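What follows is a short report on a single structure.
Omission of a single protein chain aside, the complex is shown with its protein chains in their original locations.
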Amino acid sequence: MNEFFQSKIFEITSEQLSDLFPLLLLSFGFALSVIGAGLKLSSKFFKIIGILVFSLAITTWSFTFLEADSVVLGLHITHFSRIVGALVSLFALTSFVLFDVSKRYANRPEWLALLILAVMGLSLLPASHNWISFFVFLEFFSIPSYILAGYDTNRERSLEASLKYMLTGAFASALLLMGIALVYLCSGTVDYSSLQGHFPSHILSTLALAFLLVGIFFKMTIVPFHFWAPDVYQGAPMGVAAFLAAGTKLSIFVSAALAFSETEFYLRNDLMNFAVIAGTLSILVGSLLAFTQRSFRRMLAYSGTVNAGALAPLMVLGKETLSSGIFFLFVYGLTLALILSAFSSLLKNRNLDANGDLDPEELNLKDSQQSKFQSFILAAGLFSLAGIPPLPGFFAKYWLFSDLWAQGYRPLVMWALLGTLMGVAYYIRIAGKLFFAEKRSVII
Amino acid sequence: MTDVLNIVEAPLSWIILLPAAGALLNGLFRLKSTLNGLLATAFCFAAFVVSILQFLKFPEASKLADPGYLWFQAGHVKAQMGFELTPFMSVMLLIITGVGTLIHLYATSYMSHDKSQARFFAYLNLFVTSMLVLALSSDLIGVFLGWEGVGVCSYLLIGFWFEEDKNARAGIKAFMTNRVGDLGFLVALFVAFAYFGTSSVSGIMEWIADPGRAAALPVWVLTVFALAIFWAACGKSAQIPLYIWLPDAMAGPTPVSALIHAATMVTSGILVIVRLWPIFATQTEVLSVIFWVALSTALLAALMALTQRDLKKVLAYSTVSQLGFMFAALGAGAPTAAFFHVVTHACFKALLFLTAGSVIHGMHDEKDIFKMGGLRKKMPWSHVAYLVGCVAIAGFPFTSGFFSKDLILTKVFESRGVLGYGLLLLAAMLTSFYMFRSYFLTFSSTPRSHEAEHAHESSAMMIVPLMILSLLSLFVGWLEIPHMWGHLQYFSHWVESSGAKAVEGHEVEAATEWLLMGIATIASLASAFFAYVKYKKGPVTSSENFAWKLSFNKFYVDEIYDSFILKPLRKIGTCLSLWIDEYGVNGTLHGSFASYRITGQLASIFHTGSVQSYALLMLLGLLVVWGVVNVW
Amino acid sequence: MVSILFWPLLSILVLVPFRKQNWAQWVNLLLHLPWVFFLIELIKVTPSGAPFGLMETYGTFPLFKSALVLGADTLNVSLIALTIFLSFSLSFYFLGHSKISQSFLILFQLLNFGTIGSLLAADAFLFYIFWEFMLIPLFFLIGIWGSENRVYAALKFFSMTLAGSLALLAGIFFIVTKTEVQSLAWSELSRNAEMLSAAAPWLGWAFLLAFLVKVPVWPLHTWLPDAHTEAPTGVSVMLAGILLKLGVYGMLRWVLQVFPTLYWNSTDLLFAASVIGIILGSYGALRQTDIKRMIAYSSVAHLGFVVLGAISTNATAQSGAFFQNFAHGLSTGLLFLSFGMIYDRTHSRKLDEYGGLASTNRFLAFTFVFASMASVALPGLPGFVGEFLILSGTFLQKGWWVLLPLMGVVLGAMYTLQLVKGLVFGKVSPLVESHPISLKWNEYVSIFPFLVGLALLGLAPQFLLAWINGSIPVK
Partner (left out) sequence: MIATGQLIFSVAIFLFCFGALTFFTKRSAVVALMGIELMLNGVNLVLVQAGQIYKNAEGTSLVLFVTLVAAAEAALALSIFVILYRKYGTLTLENFRSLKG
């Protein structure tokens, strides 16, 4: 037995420990929150613990950002995985701070534990180095997010959302698994680096890739696989919806890109075409659907699809061009959190349920007069999503589109620009609705 | 031929600044009763005095110049706002300011009980300023500034009583027709800048004079330039195609008609042509075009005047016809005759208009001559003035009209032969016929309406200008008598020394000249007598035959213009703009927006909400995209 | 240069504490004084001649290959002077105006900031940011304070201008991804313009499209009547006064001076478009019953003339076109301002409801007739100088084709006189009778600079012409 323990696997040097420290910190936080839940401590306790754990994780990740990559326990900790870890925990932090989750679910404080689990899963995903650990970490974070999606048990919509998310998620991960199995069947290995050279390119491998992409694009809400997103975003509590939209996309985007570049799948042009077509489709369909939505949150879900569409080709392209995608998702995540928090406080001022939903047509001048600051934030956020300078959304889109153009995806950029123009129809019109009185012009 | 030009510096800009100051003051301050009028008259009179001073400088100086300032300069266009005065233009200056002062004086009392006199006199002074700019500018572009300024002032003055919609519409008609005419002037300016490099009259004259450069010009340049200037002159001096605005311009107050539509503005076309005469002299085809257009205008206007019932309309058509005479003289290559007739016409036509004004004023704004009658006793002074005017315009012997019209007739006979002479003589006969018709209907026999009984003579301030003008109408003719009678040829001297040499037609011996003079006199006396016979006892109810209807309705020219040119153009334009803007561009915008919305609604049907359909659609989507990837 | 650019932002910060309306209006007026001072400083130092004679770089963003580069020459400084002139006289008009609230003034200053920014920007990326940034304040200004269907007008304006500028963005992407181009600075672009225009002939059109929508060249102009009619008076004066000129400035600066070959082979199409724009714009104005729409369509016709000049190869038409910017800015600005004062009291824009203004308020009637005469290009007023230069330049280059735009001169007179007859002359209509208009002192003061400007530029335009002739792109 002791040879087993002496074997190479368990030797952990000091700097390897520093790499693992944020994850250890998170698991320690998880343990604390589970014990706290057991002892029925006050909701303030969970809030403090949450803030502490996440902010510490962010600081450690960002400090070690520039250190060399290292392989620990089969995990390839690269600066990509560190930046993803930092951003995801930032999204988690904003998701529960902005939406005062602790007060709302004081009697069921497990939300922090689930959130920490999801964050761990998301930050481990980019560190995975073979397909099976990719799958495991994928499931590792999607299972707590199924529960988080349904956390508002007294509202049927939330339960229905978690049911839908769980069933379609399971179905998609089953397809992903089939993909991995076929990859294994074709090449005999699932490890990225060993897959590098000898992945045959016959019908079976294309099918394997297709199934792989299903699982990945499902989480990125790219068109053929985006059906779950609007229902879940509409049903889930505001904070969870914000976290899901931003965190999962970021982590999946980076880890898929790393995976495809490690295994050199990106050289295959059928994978490229698949991504380009799916991307263009999602820009078009996303803009179409976002326009006529009778619900503000479904509209945001479809706008997420549009943005994901622009990211699809970069994801498949590999490591070099990741920075613009990461920055884009970072800006998208924060803007989305701001918009949703402003929207939920706007709903509160209309004394509707904070996690409820509203038909954008009903937004009117009274809202902006009641909650002046929130409507300003909401309008600024929408303008930033639309990509109008000088708001950050514009710089993110500009960098992303110029990267896409440099990589040669000119038609896709054209479609993306058209998507921005179509964006006027829902982003700007709704931002306008807040401030324009129907009747005579009124002094504000 | 270029004798040494002794150019003398002179403060010409003062002549313009004085009435301009008058206009500004009148515009700003609304003074009590007639003070505005007097102020305006004073400024006009001051300008008259200064122009006399300049006139006296002329025997030794051959041209007065005032460089002014650089208006604007960009690329190949250089517009200098400078002024110059040639002998014949200084005479015209006297007319503008002199007759202008008389008319200002007359208007002071004529408009004494109008409520917005300040505005009227501001416009009047502004008009005199623009006319002076037109006359004095050294550059054609300065002339154009005066040209359009005069157009705007006539628009404002015609529509002065803007309460009635009719007046405002008449004002717009005048401005629009002038604008169409001004396009010609613009084209001429473009040609001038493009080919002569400058628009200053002296610069152009040098360009023409120097044979080397003149040869280098493309052959069509001078012809197009001359035709363009003539088209502008037609617009301003109401010749055939663009005369329609003058009769309607009678909607304005009578002093306005006198000043603008008799003495000054309408003659600006002739002034410009005389200034640019060296160009026109070489263009024989353009001269013949001018001649035939002028002749047909003279005849047509005379015919129209025969049956008019409104006193001012009669005078308006007679002005158009007399302008036809002046242009006929130009067409016959005799700028002296044209300019001489301009001056004499200014005098007696202003006289006629002012008398008509005092008659209408006396008749409490009743214009219809069929309702007048027997005013000889009621308004003796107006009667005398009107008689002198008719005598002068008809060309009775030794009146100014006789000399100027006879000079034109002989010149036309020399260059255009018997046909031209005959038709012009016919026009002259018609002129004296309708003038005496209006005289007899207004003044002879018995009053035919309530106003006619109670007509009262106008005030002294209106009579004095009439008397001065009557004297002028009688004796100004003596300044240019035929060679045979002596050597009083001031006008020839003035015009020739300004560089406008007449085209040498074959000289006519003295005998034929006497013969022509005789024929002309007999013709005018006969038609006057014929009018006396016909209208001595009052209006004759003539049978409404076709010719009468044609003449009374002004040959339906206005209606033809409206139905064939103005209305269709407007219809096509507005429909085109409506169709393209509203249905075309906006249509496509709204269409794409609506289709965007509909496809959005269609696409959202796929989201049925059931999990199983989602999974199925996901698989189907995968197969579709995968298929496309393999196929593409 | 940076002081004149960031002064509006500073004045927004100063405006924030003043919640009450008339306080904010007075502060806004006072804030204009230093701005004028900065302008004079800048004018003293502005070189005429080489484009962007005076260039200052404040910071670089290597990531986006761009830098905060501001450039000045008489071309853009003269337009900045026009902006400040309009904004200054408008700030007088805003005093004591019931509708002008603090947020209106803040958005107004934002608009000024965007305008001056896009004028001074000497870097394509920076220019694009300011170019699109202007859309936000305008969108809210028209949308909140406009009249009846302002939301439609604001959205239409926003989407059409955005569509144009997205084409510009595509052009910028193309340039950025070209390795030979080190940065997006104007000098860098013009240096390897031949390479760029050879590589992508569509590049010229991509840049042009954004400006053609803004200038409104004929087929892309349908946003203008809606935006001008629905915008509140202050905004429609700024829109007509300076924002349309930005399109022309953009054409000259970012297409003619950067891609001359591409610009010149697009001129035939633009010639046809501008001529049709002049004629159909005039007919569009002729068929309107709404006064502000009539004035807006007249701007389409006038801008048709400006584009006609801007695409000609000789210096006369080019300087005429740029001068016409100022002429049109003042005359249409005054038209909108004077009608705005009438509209503030009568709240109706239907022409047939009006009549006989001359007998109730003489000064306003005089101003309106004066402004209409200026817009009809009456000699002695600036409109004539601009239009004459443009047409004589076009005659020099295109020969007898000039007769078509010449028709526009007559049509222009037709609809303007129709407007003047309907509004000023004629019998006094019940509407005008029941709303006697007595102008406050600040309204007189706000009209006065326009009148002086029009008269001065009409009779003595040489001081401005000589100043801007130096940096006209075509010699």
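Order of writing sets the chain letters: A, B and C. Residues in each chain are counted from 1.
One rule holds in what follows: contacts are C-beta pairs under 8 Å (C-beta built on N, C-alpha and C of every residue); 3 or more make two chains touch, one makes a residue touch a chain.
Just so you know, these numbers come straight off a predicted model, no measurement behind them.
Asks: Considering the complete complex, which visible chains touch the unshown chain?
Replies: A, B
Asks: For the chain left off this view, which of A:Ala57, A:Ile83, A:Ile147 or A:Ile326 is in contact with it?
Replies: A:Ile147
Asks: Among A:Val190, A:Leu363, A:Ile377 or A:Leu391, which residue is in contact with the omitted chain in the full complex?
Replies: Checking the options A:Val190, A:Leu363, A:Ile377 or A:Leu391, the one contacting the hidden chain is A:Val190.
Asks: Can you tell me which of A:His79, A:Arg157 or A:Lys319 touches the chain that was removed from the display?
Replies: A:Arg157
Asks: Out of A:Val72, A:Val97, A:Ala170 or A:Leu418, which is the one that touches the chain we can't see?
Replies: In the complete complex, the chain left out is touched by residue A:Ala170.
Asks: Among A:Val34, A:Val97, A:Ala181 or A:Leu418, which one touches the chain that has been omitted from the display?
Replies: The one listed residue touching the chain not shown is A:Ala181.
Asks: List the residues of chain A that touch the chain left out of this view.
Replies: 132, 135-136, 139, 143, 146-147, 150, 153, 156-157, 159-164, 166-167, 170-171, 173-174, 177-178, 180-182, 184-185, 188-190, 230-231, 234-235, 293-295, 298
Asks: Considering the whole complex rather than only what is displayed, give the residues of chain B touching the chain that is not shown.
Replies: On the side of chain B, residues 604, 607-612, 615-616, 619 touch the unshown chain.
Definition applied: only the chains that are shown with their structure count from here on.
Asks: Make each chain a node and each touching pair an edge, then name the shape: line, ring, star, complete, other.
Replies: It is complete, because no pair of chains fails to touch.
Asks: How big is the gap, in whole Å, between where the Cα atoms of chain A centre and where those of chain C centre?
Replies: A distance of 45 Å separates the two centres.
Asks: Report the inter-chain centroid distance for chain A and chain B in whole angstrom, where each centroid is the mean of the CA atoms.
Replies: Going by mean C-alpha positions, chain A sits 80 Å from chain B.
Asks: Averaged over CA atoms, how far is the centre of chain B from the centre of chain C? Could you give it in whole Å?
Replies: 38
Asks: Can you pull out the residues of chain A that are in contact with at least two other chains?
Replies: As it turns out, chain A has residues touching two or more other chains at 425.
Asks: What parts of chain B, by residue number, touch at least two of the other chains?
Replies: Chain B, residues with two or more chain partners: not present.
Asks: List the residues on chain C that touch chain B in their complex, please.
Replies: Touching chain B: residues 156, 160, 219-222, 279-284, 286-287, 314-320, 323, 356, 358-359, 362, 373, 378-380, 384-385, 388-389, 391-393, 395-396, 402-403, 406, 409-411, 413-414, 417-418, 421, 424-428, 459-462, 465-466, 469 of chain C.
Asks: Taking the touch rule as given, give the residues of chain A at its contact with chain C in the complex, in rising order.
Replies: That would be residues 383, 388-390, 394-395, 398-399, 401-402, 405-406, 413-414, 417-418, 420-421, 424-425, 428-429, 432, 435-437, 441-444 of chain A.
Asks: In the complex of these two chains, what residues of chain C are touching chain A?
Replies: On the chain C side, the touching residues are 21, 63-64, 98-99, 101, 103, 128-130, 132-133, 135-136, 139-140, 143-147, 150-151, 154-155, 158-159, 162-163, 166, 169-170, 173-174, 176-177, 232.
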